[in-house]
Each structure stands twice: as C-alpha cells, then as structure tokens.
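Some notes on the structure that comes next.
Note that one protein chain is taken out, while the other chains of the complex remain in position.
So, chain A:
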Amino acid sequence: MTAPVLSLTDITKVYGRGDAQVRALRGVSLTVERGDYVAVMGASGSGKSTLMNILGCLDIPSSGRYLIDGVDVGTLDERRLAILRNRKIGFVFQSFNLIPRMSALANVELPMAYGGVSATERRTRALAALEQVGLSDRVRHEPNELSGGQQQRVAVARALVTSPALLLADEPTGNLDTKATGDVLEILDGLSEAGRTIVLITHEDDVAAHAKRVIRLVDGLVVDDHRQAPVDGPPPRSATRTQPVPGGAS
C-alpha cells in the first residue's frame, strides 16, 4: 500500500532538566498501517500518554522523526499543525475534555467549524456522528448534564466527525464503568471494521483484547509488539459484538 499512517523513528522525550530530568520516551520506533487497531499497554509512568500526545501532535518529541501519512510533522509550522490536527487526527481523552456550557451538538460541530465546513453540512454530520454513538436523544444536553459514558461517547463523536485518518484514544474507558466501557468499545470496533486506523491506550486486558495489535511499553521503550488479528481483517472481538456484552462481566 501507500505510506503508513504513522511512522516513528527513534522518538525520545525528556521532561525537565538537571536532577529533575525524566526520560519518558527513550527511543520508540513504530509503524502503523492504515486500518490497524493498536492497543498500547504498560505500567503507570511507562510513557504511554507521552507517546500518545506526540502522536496527536499535542506535544513535540525531544528527538526523532515522526511522519503522518508520509508527512514529517517536525517540519510543519504552527498553522499547518493546526490543519493537521483538525483534518487527520481525532483525539479522545481519558477526561473527555468537552467544552463546558456548550451542547453536545455544538461540541461535535466544533472541529468542523475550525475546518471551515458549512453550517448546514456541519449540523448534518454532527447529528449523524451523535447517532453513530447512540446519543441522538442527548444532542441538546451540555456536558454537565451527561453521564461519564455519554460524555465519552460525545468525545468519540467529536473525534470521528471529521473522518480523520487516525483516531487516538488515551485510556478512553479509564473513567468508565463496565457498561459504558462496552458501549465505547463497541463504537471503536465498528469504526475499525469500517477501516479507520485506531490507536488506544489501556490498562485493561479486556480492552486490549479488542485490538488487532498490542504494544507494551516499559520505561519508555517498546518491549513487546504482538499481533492478534490481520490488519485488513475485522477486529478480533467484532464477531461477538453482535450480542451485547453480558452486564457486569469483568
């Protein structure tokens, strides 16, 4: 195929300096093909979030090369980076990060507003995305009127509404209960099945079991890269997704 969606070469990230220096990433090299579904696992403090923030162009690496769709991110200026974040990347945060006092619909429309999509098309696409995450009946609600699971689904809708090449999720289910976790994973599985490239961080094996590939980080280094299903096939758990997860199962 064409260039991989993600290509990292020897990425390092050092926080602070002197005695307080923390080497969060110590040379990560990684390639993610289009349509892959990757789960990143590792102990707390192993550098998962650091890696994810670099992938999402929210932070810059201390050294190393990072390409998205063959474009070297390090060479982009502020304006191009904003366009890249807007068009190519959908980011789902552990803490949802919806904008307060704005309705679910407005939150989902926001990336398209910055992307210059017309108001009517924005409305249609936002409603479609909200329907996709099963929140058609909550479009007028503001974040503080939604449950955690619902907020995360709004965040997922916001991330996927621009049809980004890459969907990144940092512990999207970290703050959710089993039922809500199931809902979000179901959506992600569906997106993967539809061919979207997904990278997510998780602590839970159950969540990682949904991915086609599992990467383990220890102290800022990739120590294990394990494929569970082929890149161009469906996600491993997708077949069972037709039935809902039994409630309360761990």
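As a convention for this text, a contact is a pair of C-beta atoms (placed from the backbone, for glycine too) under 8 Å apart; a residue touches a chain by one contact, two chains touch by 3 or more; residues count from 1.
In the analysis below, contacts and distances are computed from a predicted model.
Undergrad: Which of "Putative ABC transport system permease protein", "2-oxoglutarate oxidoreductase", "Cytochrome oxidase subunit I profile domain-containing protein" or "L-lactate dehydrogenase complex protein LldF" is the UniProt protein name of the chain not shown?
TA: According to UniProt, the chain not displayed is called "Putative ABC transport system permease protein".
Undergrad: Among A:L58, A:A165 or A:A209, single out the residue that touches the unshown chain.
TA: A:L58
Undergrad: I'm checking contacts with the chain that's been left out. Which of A:G115, A:G174 or A:P234 qualifies?
TA: Hidden-chain contact among the options goes to A:G115.
Undergrad: For the chain not shown, which residue from A:V14, A:L67, A:A82 or A:A209 touches it across the whole complex?
TA: Looking across A:V14, A:L67, A:A82 or A:A209, the contact with the absent chain belongs to A:A82.
Undergrad: For chain A, which residues touch the unseen chain?
TA: Residues 53, 56-60, 78-79, 82-87, 89, 91, 93, 97-102, 106, 110-111, 113-116, 158, 162 of chain A touch the chain that is not shown.
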